[in-house]
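Moving on to chain A:
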Amino acid sequence: MPKIQVTLLTGRSLGQGRAKEQGKLSELYLESVACCEVQHEDLQNIGLEYGNNIRVTSNHGSVVVKVVAPTQPLPRGVVFMPYSIWATQILGSDTEGTGMPTYKCIPCTVEPAIDEKIMSIEELTKKFPRKRSRS
Partner candidate 1 sequence: MGLEESTFRDVVCTVCGCCCDHLEVTVKEDTVVKVKNACAMSTSKLLNYMNERIMKPMIRRRGRLSGCSYRDAVDAAAKILLKSRSPLLYGWSLTSCEAVEVGVELAEEVGGFIDNTTSTCHGPTILGVHEIGESSSTLGEVRHRADLIIYWGCNPIHAHPLHMSRYTLLSKGRFRKSRSERTLIVVDVRRTDTAKMADMFIQVEPNKDYELISALRAAVRGDEIEQDEVGGVPTDLIEEVAEMLISCDFGALFFGLGLTMSPGKSENVDAALSLVRDLNSKTKFVIIPMRGHFNVNGANNVMTWMTGYPYAIDFTRGFPYYNPGETSAVDLLARGECDSALIVASDPVSNFPYKATCNLTSIPLITIDPHITPTVLCSDVVFPSALVGIETSGTVYRMDGVPLVARKLVEPPRNIRSDIEILRDILRRYRNLKRLGR
Partner candidate 2 sequence: MSREIAILNGTVFDPTNRIFGERMDIFVKDGKIVGSASSKAQRIDASGKVVMPGGVDIHSHIAGSKVNSGRLLRPEDHRKDVEVKTPTTHSGVGYSIPSTYTTGYRYAKMGYTTVFEPATPPLKTRHTHEELDSTPIIDKGCFPLFGNNWFVMEYLRDGKVEECATYVAWMLKALKGYAIKIVDPGGVEVWGWGKFLRHLDEKVTHFNVTPREIIRGLCKVNRLLNLPHPIHVHTNNLGNPGNYTTTIETMDTVRDMANGSKPIVHITHVQFTGFSGSSWLNLGSGAPEIAEYVNKHGHVSVDLGQIIFGDTTTMTADGPFQYFLHMLTDNKWVNMDVEVETGSGIVPFQYKRSNYVNAIQWGIGLELALLIKDPWRVFMTTDHPNGGPFTYYPRVIAWLMSRKARERTLSKINRTARRRLTLPSIDREYTLEEIATITRAAPARSLGLKNKGHFGLGADADIAVYDINPSDMDVLRRKPAKLRRAFGQACYTIKNGAVVVRDGKILKSPFGRTFYVESQTKPEIESNLLRSIETRFRDYYTVGIENYQINESYLRYPAKVRCEAEI
């Protein structure tokens, strides 16, 4: 399988900002945030087209999202995901003693995941562990 090393940025986008106010269970929200912007040549390197699903993997986790064209030009080797529960699946909790986890400049790999499904919000929330027994 082709796989590329990239630097992941997460951030706000106008689409995410607008869709968030529509409701986080809405189709529009999933459309606008369960995605990853990848630069065109990078995408060709792994033999994919916009609209395919990809798997983004960091040291801390892995998630399947749709690959979309950058709304704002990206340099090569840099990919962008809007803030969302999909992006946080692959973020680490280390804060360098500042309280702030690293949301930007995260080394990741991107690979095709054409046949894999993008999980919905409900599915993702169910993935989290169940309650510890209340003692």
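Keep in mind how these were chosen: all candidates are chains of the complex that A comes from, given by their letters.
A few remarks follow.
The rule is short, and it goes like this: contacts are C-beta pairs under 8 Å (C-beta built on N, C-alpha and C of every residue); 3 or more make two chains touch, one makes a residue touch a chain; residues count from 1.
All values reported here derive from a predicted model rather than from experimental measurement.
Here chain A touches just one chain among 1 or 2 in this complex, the one numbered 1.
By the touch rule above, chain A contacts candidate 1 in their complex via residues 7, 9-14, 17-19, 21-26, 60-61, 70-75, 78, 80, 83-85, 88-105, 121-122, 124-125, 128-132, 134.
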